[in-house]
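Heads up, one of the protein chains got dropped from this complex, but the rest are sitting where they should.
The block that comes next holds subunit A.
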Amino acid sequence: MSKVLSEFLPGEKGTVKKVTGNSMIKRRIIDMGVVAGAVIEVQKYAPLGDPMEVKVKGFNLSLRKKEAEMIEMETA
């Protein structure tokens, strides 16, 4: 099943299918290792509900929901 990363719940895990959207933020996301095939696990959302924290390639990354919408995921 595929959905975007911002729809994931804490603890949910999936594989990156594609990163869409505008080039600067996209570039930044990709530079941080969020590339096709990378496994991402959602850790939590911030107390105010945004941004979110995920684990990718062994480190913790935060991104806003709006940015996570650009990441198309494949759930296991």
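One rule holds in what follows: a residue touches a chain if its C-beta (ideal position, glycine included) is under 8 Å from a C-beta of that chain, and two chains touch if they have at least 3 such contacts; residues count from 1.
Here is the rule we go by: contacts and distances are computed from a predicted model.
Student: Leaving aside the chains on screen, match the unshown one to its UniProt name from "Ferrous iron transport protein B", "ABC transmembrane type-1 domain-containing protein", "ABC transporter substrate-binding protein" or "Cytochrome c oxidase subunit 3".
Tutor: The UniProt record for the chain left out of view names it "Ferrous iron transport protein B".
Student: One chain is left out of this view; which of A:V19, A:V42 or A:M73 touches it in the full complex?
Tutor: A:V19
Student: Pick out the residues on subunit A that sit against the missing chain.
Tutor: Residues of subunit A in contact with the hidden chain: 19, 22-33, 35-38, 43-51, 53, 57-64, 67.
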